[in-house]
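For this view, one protein chain was removed and the others were kept in their places.
Let's turn to subunit A:
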Amino acid sequence: MTAALEIDDLWVEAGDPDDPLVLVRGVSLTVAAASVVGLVGESGSGKTVTCMASLGLAGRGVRITGGSVRAQGIELVGADERTLMRVRGGVVGTVFQDPLSSLNPLQRIGDQIAEAVMLHHGGRRRSHHARVVELLAKVGVPAPEQRARAYPHELSGGLRQRVAIAMALANDPALLVADEPTTALDVTVQAQVLDVIRSATRDEARSALIVTHDLGLVAEVADRVAVMYAGQIVEEGPVASVFQDPQHPYTRGLLASRPVLAAGRRRLGAMVGRPPLPGSWPAGCAFAPRCPVATGACGEAPPIRTSDQGWSRCWHPGSGETTATSRAEEGAA
């Protein structure tokens, strides 16, 4: 079966071609049919750029300089505009972070969903009204007939994100790409939107690539997780095994800095330093300057270690008990 999305050694850069700013360094990632992959990492790690560049939506000045991206077997890197237009919305539905700004404030939401249908099925906006109401009902918008006539500002953030998801699902795409779909929402609403995404993927055997920095979201909806740092994927594997036995020290740090209710009152773990910005990524292992287990070997690019289910990019995989946690405990004492 064809994978929904196959990113193979993708390189992305921006700015002056003679002095480029490298944003993504050889990312390879596969979203298998009917599976959900979470792509996590801090701001500036290149996770959004990876998704947007794959679909040719990264904007002017952002170039793919190498690699290949196939959606349902269709090559997207170097593809002509016609192919990209057919894939966007048709094969791949996209949901953006901020549901207010991703809807046109001047258009009724029904018209915007109808537009997404119309772009792939032709006809007039009005002739797709039944489909619009069906989509709104599917993503759990109450009174869809009436709501179709509302403008974005008349809806709450949660409803707006449901509308954005309805737009993405308009043409029954095989793959849903969601860029931080819950980040801009209240916590209570996040759970509801998560349910919508879950039913759109699990219940309909649809694949999804979900970009987020919310590890809880990944644990709830994703089958596999890829951790990105400084333009590279540093660890990839099934959610259960990565969360229980993280191989890369960065993954361990991320997991340790997550609040856990059951742990009672304790200081949250925190990683030292800040994530490096594009253009100032250290040579060798980019995480080495912040890494609690770094050694001299980390000045060299780390090897890729594959386990039976995933892989990581580290000189010292799996070593050292969750150091960030222990350091945090020392701080609390």
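Note that in this section a contact is a pair of C-beta atoms (placed from the backbone, for glycine too) under 8 Å apart; a residue touches a chain by one contact, two chains touch by 3 or more; residues count from 1.
Keep in mind that, in the parts below, contacts and distances are computed from a predicted model.
> Can you pick, from "Gluconate 2-dehydrogenase subunit 3-like protein", "Nitrogen regulatory protein P-II", "Nickel-dependent hydrogenase large subunit" or "ABC transporter permease", the UniProt protein name of the chain not displayed?
This omitted chain is identified in its UniProt record as "ABC transporter permease".
> For the chain left off this view, which of A:53, A:136, A:164 or A:218 is in contact with it?
Looking across A:53, A:136, A:164 or A:218, the contact with the absent chain belongs to A:164.
> Tell me which of A:32, A:77, A:119 or A:219 is the one touching the absent chain.
Residue touching the absent chain, from the options given: A:119.
> With the full complex in mind, choose from A:60, A:124 or A:153 the residue touching the hidden chain.
Looking across A:60, A:124 or A:153, the contact with the absent chain belongs to A:60.
> Write down which of A:89, A:269 or A:302 is the residue touching the left-out chain.
Answering carefully, the residue with contact to the hidden chain is A:89.
> Which residue among A:18, A:81 or A:308 touches the omitted chain?
A:81
> Give me the subunit A residues in contact with the hidden chain, please.
52, 55, 57, 59-60, 81, 85-90, 92-94, 96-98, 101-106, 112, 115-116, 119-120, 164, 167-168, 170-171
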